[in-house]
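Removed: one protein chain of the complex. Kept in place: all other protein chains.
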Amino acid sequence: MSDVKKFMYINRKAPYGTIYAWEALEVVLIGAAFEQDVSLAFMDDGVFQLVKGQDTTELGIKNFSPTYSALGDYDVNKIYVEKESLEARGLTLDDLMPLKYEDEDDDWAEKDSIRVVTAAEMAEILEQQDVVLSF
Amino acid sequence: MSDVKKFMYINRKAPYGTIYAWEALEVVLIGAAFEQDVSLAFMDDGVFQLVKGQDTTELGIKNFSPTYSALGDYDVNKIYVEKESLEARGLTLDDLMPLKYEDEDDDWAEKDSIRVVTAAEMAEILEQQDVVLSF
Amino acid sequence: MKFGIQVNEGPYTHEASVSALNFVKAALDAGHEIFRVFFYHDGVNNGTRLTTPPQDDINIVQSWSELAEKHNIDLVVCVAAAQRRGIVDEGEQERNGKDANNIAPGFRISGLGQLIEAGIQCDRLVVFGD
Amino acid sequence: MKFGIQVNEGPYTHEASVSALNFVKAALDAGHEIFRVFFYHDGVNNGTRLTTPPQDDINIVQSWSELAEKHNIDLVVCVAAAQRRGIVDEGEQERNGKDANNIAPGFRISGLGQLIEAGIQCDRLVVFGD
Amino acid sequence: MSTLHTVNKSPFDRPSLQTCLRLAGKGNAVLLFEDGVYGAMQGTAVADTVKEALGNVSIYVLGPDLKARGVGEDKLIDGIKVVDYKGFVDLTVENDKVNAWL
Partner (left out) sequence: MSTLHTVNKSPFDRPSLQTCLRLAGKGNAVLLFEDGVYGAMQGTAVADTVKEALGNVSIYVLGPDLKARGVGEDKLIDGIKVVDYKGFVDLTVENDKVNAWL
């Protein structure tokens, strides 16, 4: 096994109703400092975490959704969203925040971090991981 | 409104996986001392609470299922179980603990506390309540 | 109208505490009475003064304490649920031989009868949970 | 084989703590090494010494403490999750100006890096949660 | 007696909404809040069930929870009414009791 492991963070819960989404993101941010090969997967209600236009002002609690946009700066840019989960919830890529990163191997071109994948593709991605953290 | 209120305890969660079933039962036992008109409803995974033959020895945690059999002694004898929830889980009345009570208005005859009701009947029973506690 | 409130989940972990806080504030604003807030299950964790939430987020425990003081609201933590989860006041500390307590200002620990009483006395019982 | 264990839920509320305890015991019995148990989310509530569980039920906190002492297991409570939920050791007590602490014997409070490190160092990471 | 049913669970994660709609009496009111607000969205796998239920019960959704989740009011199923916390309190007063489908 090489020194670098493939870490996958699986996000399957909606934001705000419970804290899992936010505390998972805190792990991802800390984990980014360890220079492993990091991916995030969003499926089931986890896809709701990425919906744009979140505004928690009237609830009086912290809106943590801007943090997703900062993931690219932490070199976290492989964000897989399951197509089947989006469809069951009436969502398309256009409903999600446009997460970007700058590709240092391609003259710092700005690219999309989010990749919508089918269940079959997601299954393959999961197979390739070394460590899976679930939230 | 009369002095006696109709209290309904709704149980919709499986036992042991989470504590809701057991802590709900603790409320029912304390509530029995207040001489209100008490009913219990079991639906969704709550019907699993009443399955007979529970044995937690190998898990090393408390088996609270014998407490259901004591409910009759606390004058808690209206226990409604939704038919549709049983059927979806492959269960019949025979799979449940035989909960009994002695009817003081009928020469202390031993009677069954559990009544399997359809969703439509359950809806009517819920309509008649004054206070609903949900677990 | 007289309201009883039941809170079944801990702060931050579940939105239930915040929903209950917002509901109680709106009910008070509309001139209703809050007879009691009863904390059950993990809801008892609303009553610890040892939390240090992030500075950019709501301080839920403090919000309850302030609300209780301002509007004289009865915040009751269930004793049985509290014992399982380590929420302790001075009386419980002594009774159970503990070397510390962690109850927050404005909260008191009492029995489940206080929940039933709220159900009997109040015009409405509203449950917030998971 | 070297195991890392993550526990995401509080004792009693969810079976996760008991499952993790039983898994750790079975792994030790089979001759494996437990590198670390990391308590996250409500899992941090496993680390309070202020619980008084019913006498006819398992004492989960004490079971962790005994296991840690007997097998020298590293029980780590996440500091960020602990601050939100009021789990405090002496260092945190001082740092956050609290008047008490409640950490149980054998537990220590540290950062999320300890979880990532467990993921890197261990042959297997097993997560227990809700 | 009229009942206010509250649903705080995502209909994609728990059976709460489905069970609530199966057991709510005719003319009752249902309030979707917390993660329950996702049940008010158009075009989802449960939208048809919810639309059908509108013939039996009144359905409300809590605005502050919608906004937190980025769900615009233009995304809601026709006939569902948005209320704020004051409206939530009013609903508990207008009905005789509250039944929380946790």
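A, B, C, D and E label the chains in the order they appear, each numbered from 1.
Keep this in mind: a contact is a pair of C-beta atoms (placed from the backbone, for glycine too) under 8 Å apart; a residue touches a chain by one contact, two chains touch by 3 or more.
Source: prediction; values computed, not measured.
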Statement: Touching the missing chain are A, B, D, E
Task: Write the list of chain D residues that the hidden chain touches.
output: 1, 3, 8, 15-16, 19, 22-23, 25-27, 29-30, 32, 124-130
- prompt: In terms of residues, what is the contact footprint of the unshown chain on chain B?
  reply: 13-18, 44-45, 48, 51-59, 61, 63, 65, 88-90
- request: Name, in rising order, the residues on chain E that touch the hidden chain in the full complex.
  value: 12-15
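Convention: only the chains that are shown with their structure count from here on.
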- line: Note: chains that touch chain B and chain E both are C
Statement: The chain whose mean C-alpha position lies nearest the overall protein Cα centroid is chain C
Task: Report, in whole Å, the distance between the mean C-alpha point of chain B and the mean C-alpha point of chain D.
output: 35
Message: I'd like the Å distance between the centres of chain A and chain D, where a centre is the mean of that chain's Cα atoms.
response: 27
Statement: Listed in rising order, chain B residues that touch 2 or more other chains are 19, 131-132, 134-135
Query: Touching two or more other chains, which residues of chain D qualify?
result: 12-13, 41, 54, 80, 84
Field: Touching pairs - complete list by chain label
entry: A-C, A-D, A-E, B-C, B-D, B-E, C-D, C-E
